[in-house]
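One structure is given below, represented as structure tokens, and several questions about it will come after.
Here the complex is missing a single protein chain, while all its other protein chains stay put.
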Amino acid sequence: MRRYLTPFLFLGPASLLILLFFFTPVVATLLLSFTDLATTTFRHPSWVGLANYRDLFADPFLKKILANTARYVGLTLAFNVGMGLLLALVTSLVPENWGDPFRALWLLPRILPPVVYVFIWQGMLAEAPMGLVSDLLGVSKNWLVETPWVAVILANGFVGASFGMLIFTSAIRAIPRELFYAAAVDGATTLQTIRRVVIPMLAWPILFVTAYQTLSLLTSFEYILLLTDGGPGFYGTEVWSLHAYHLALSNYFGNVEFGLGAAMAAVLVVIGVVVSLFYLKIFNFRALVTEPKIEV
Amino acid sequence: MRKWWILAAAVLALTPVFAQKTITIKAWTIGPDDPSITRLKNLEAAVDRLNALLAIEGADYRVKLEGDFDTTDWDPYLRRVLLAFQSGSAPDIVQASAAPLIGVWATAGYIAPIGDEVSRYGTFKDVFPTLWNAVTFKGQIFGTPQDTEARPLYFNKTLLKKLGWSDAKIAELPKMIEKGEFTWDDLLATAEEALKKGVIERGKGYYHRPKNGPDFLMWYRAFGGTAYDPASGKLVFDKAAALRYFTWLKKAVDAGVLEKDRLDGNWKRFHQNVTDGKVLFFSGGTWNWAEWKSQWVKDRGGESWLWQHFGFALQPAYEKGGRPVTLSNPQAYMVSSASKHKALAAKILAFVAMPDLDARHAVGSGHLPVLQATASLTENRFIRAVSYMLNYTTFQPQHPDLPKWQNALYRGVSAVESGQVTPEQAVSVVATEMKRTLKDQVMIK
Amino acid sequence: MPLLPRNWPLWLVVLFLITLPIGAGILWLVLTALYNQVHGLVPMGKLAPQNWRFLFEGSVGGRPSIWVALKNSAVFAAAVATLEVLIASMAAYAISRMKFPLRTPYLGMILTLHAFPAVSLLIAIYYILRLLGLFDTLIGVILVKASLDLPLGIWLMKGFFDQLSWDMEMAALVDGASRWTVFWRVALPLVRPGILALGTFALLSAWGEFILPFTFIVSAKSWTLALYMQSFMKEAFVDYGLMAAVGLFYALPVFLLFLFGQRYLLNIYSGGVKG
Partner (left out) sequence: MSRGTSVRLQNLTKRFGRVVAVRDLDLEVNPGELVAFLGPSGCGKTTTLLMIAGIYRPTAGHVYFGDRRVDPLHPRDRDVGMVFQSYALYPHLTLFENIAFPLRLKRVPGEEVKRRVKATAELLGIGGILERRPAQVSGGQQQRAALARALVKEPQVLLLDEPLSNLDAQIRLSARAEIRRLQRELGVTAILVTHDQAEALAMADRVAVFSMGELQQYATPEELYHRPKNTFVAGFVGSPPMNLIEGEFTGDGFRSGELRLPLRQAPLGRGWLGVRPEHLRIAGEGHPARVLVVEPLGREAIVIVELFGHRLQILVAEGEKPAPDAEVRVAFPARALHYFDANGRRIGPE
């Protein structure tokens, strides 16, 4: 084993952190989900077996949260992929020195601190005189309350669209020029070229972006937490991951239910592991591994 | 040689300074309303006074207060208090609602009983006796009262006038409510009329708080419900009362008096619309008065604007001749059981319980004082005008599982308002959830 | 561009229109921060330096000073970026360039974690931090943040190390270097683009991070700018001017990077960085 001392030293810090903050939490989440851990029982939790899961699925409003989750993931995904595709295409249809700044501009929502980004949304959707939307529509309303889903999906969508945009752009750039020349010679219009040449070539990237973002949307809640905190009204925009967070770490009266929250999180953890393993399979992992050429 | 002497003398002279210890006491407080910053400022003042006394006594230590005042919200505040308790890094002094948090935290063992310390200091003797009930759990005192308040039903006088009410009738309204002559149904009818006549916009006939809080328990009581059975020490859920409450909410939403999305979590919107003079009736707290005064209508004349436009009364009864209610949610300072300086922390709390500090907080933040001496001292018009409400006030029962009860009720309220379920369904859903989460700790009637 | 059509100015207009909301949002933030009042996007009244009072007053409404929050944010972002770049590079170097048992499964694990939803672990991570005595400390949050972004970093850096010439590394070994020396003196200097990419990415990501400090930091003295800003947003009273000024102040480094390094940013984010 001595000969592997060096690689192990190199991997040591990363492995330690991954062990501490990925593996242990995964196990801990699963373990916690079988306990009644809550504010009052923190010092003496007891095993309750599957009770948390039973409670979870007995909740008459779980349907609503599931529906919210489906709506959030589905619509945001559609926006992300659609807008990403549109942006990649349109920025490719204008000269590079125009396309690049616009692509960079679309990165802004992603790199702005989420707190600031959400503040901008809240401000623009507020009542007049501050709110831009109220101002433009001539109806002074809080549009975040009026149309929470539109706000949630657009706010997430403007962040998410750039991911697809970048991937699709590089995919478009990778299409051999000859194909475009051939299409032009065959008399195809721009739109025909896009439909017959570009889109078919993007099938795989579209699948990748869809697969990847489904998982991250399923588990992300930062922007919703900041924007609506699951409201307005009765679980207006509360999604699965946010509900887990609320149950476990946030509650008006301070009676958090770690066990129940962990059960909700555990469901996500299991989905996460399964889906990630699935990615490994479809994205041809073996091809990425080459043997090192140095043996000391 | 002479230099040696000087040096030695200097060292001797400095020694007491070096030997003096500084004990740091951490204290967390919350408004979340800005004006309530006196909850922290008063602690600071108390520590200053304590230090002055220590200097006179020649004690070998001084106290340094590391204070924190939270203006975000109860939700994150309680989360971080809880996480701090659990991680053992809790502050020495925590301020929070006496009920039910004392019950919850005492059960969990996070806060220390301080009855012995309390009995040692004379300043506490002047505290209104009822308030000690709020900080007592299972016969032990776990905190010292910091303030209390009432939760009135406010009304917009200008809008009522527009509706055709005479000044006299408007002035009479609080009395009518107190006597049970103006009920929730009357409120609804008035708002409906205002809506029809175009005095108010849709949904702005009645506002209540935009998120979870103890008020829902209060309204459930206003509709005749009881939440606690002192004899058995168990929580109670009265289905009939809940149904009355939920049905009223449903009617209000259907009539366009109450917004379907009233629970939007947005206090900004609540205050904005209220202080823009758009809302006819609105339930709030006495501290809202201070917030409006110092923030929302500051540029429009402050308190005099409020006197001109707003009136306040108790929360009405549900039937003619019934008893109106309000709810007090006294705040308390508690001492964490992990604190290394419990006695000292209690001493600081004794120094806070002074009429001048109590008055400063009450007047500045729209809360009611906890000391009898303060009440007679205070000349504040608003505080005098609302203090009769304490005769009708109720408290949250000190039961560690009350939050679960409240959450279940709140889910029912929000489900009904948003039109997810009918009032009847909501009642059964709430009852089921209470049975599930509270098990034998609740009696369903 | 092979796709450049004759009527491209038309497409430019389309592009401009769909990008309008972003521009409007930024403009709204800037104007609101600068003026007394803004109606939509029309500034009303005078310039309002009082919006920026948080810079001069020690504390606004009982909050810690913004300079404390700024210092915390800077320390947080810098520490996360340094740690992440260093640890990810070391691990990526080993995975890319060294033989050891279970190398392929290890790489598979990194790739799985790369896609793994780390936020679902928050509840459990709280316990780990508590166990380590790192709850409510900046160090604790730094470690968590660096760890959660680590798989991404390793994956990114591995791609860069994969491109290094084997001959050069062999040459260094024959010249008398150990693997450690090779890593520091030959490999690391040569993957500088990767380090810059990952470093920038980590800096930006840590600078904006909200959930982790929000969940794991409870003392105001450890507040980062994200928490500072959020404390205003949660408040009932709205002073849009002040909040916009705080927001602009907080986002300033991001705007600067955007103004002066667009192309660079594009390169970084095109490099397979997580969505």
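Each chain carries a letter (A, B and C) given by its place in the written order, and its residues are counted from 1.
Methods note: a contact is a pair of C-beta atoms (placed from the backbone, for glycine too) under 8 Å apart; a residue touches a chain by one contact, two chains touch by 3 or more.
In this text, all values refer to a predicted model and were calculated from it rather than measured experimentally.
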| item | value |
| --- | --- |
| Contact list for the unshown chain, restricted to visible chains | A, C |
| Selected residue (touches chain absent from view) among C:41, C:75, C:186 or C:257 | C:186 |
| Residue of C:10, C:171 or C:256 in touch with the missing chain, whole complex considered | C:171 |
| Where the unshown chain meets chain A, residue by residue | 3, 291, 293-296 |
| Interface with the unshown chain - residue positions in chain C | 165, 167-178, 181, 186, 189-190 |
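Everything below uses one rule, namely that only the chains that are shown with their structure count from here on.
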| item | value |
| --- | --- |
| Arrangement of touching chains [line / ring / star / complete / other] | complete |
| Which of B-C and A-B has more C-beta contact pairs | A-B |
| For chain B paired with chain C, centre-to-centre distance based on mean C-alpha positions, whole Å | 39 |
| Multi-chain contact sites of chain A, meaning residues that touch two or more partners | 126, 249 |
| Chain C, residues touching no fewer than two other chains | 126, 230, 238 |
| Residues of chain A touching chain C in the complex | 4, 6-11, 13-15, 17-18, 20-22, 24-26, 28-29, 32, 83, 86-87, 90-96, 98, 100-116, 118-124, 126, 128-132, 135-136, 154, 158, 160, 162-164, 166, 169-170, 172, 175, 177, 180-181, 190, 193-194, 198, 209, 212-213, 215-216, 218-222, 225-226, 241, 244-245, 248-249, 258, 261-262, 265, 268-269, 272-273, 275-277, 279-280, 285, 288-296 |
| Parts of chain C lying in touch with chain B, wherever the complex brings them together | 61-63, 126, 129-130, 135-136, 214, 216, 218-220, 230-231, 234-238 |
| In the complex, chain A residues that touch chain B | 39-43, 55, 58-61, 64, 126-127, 142, 144-145, 228-236, 249-256 |
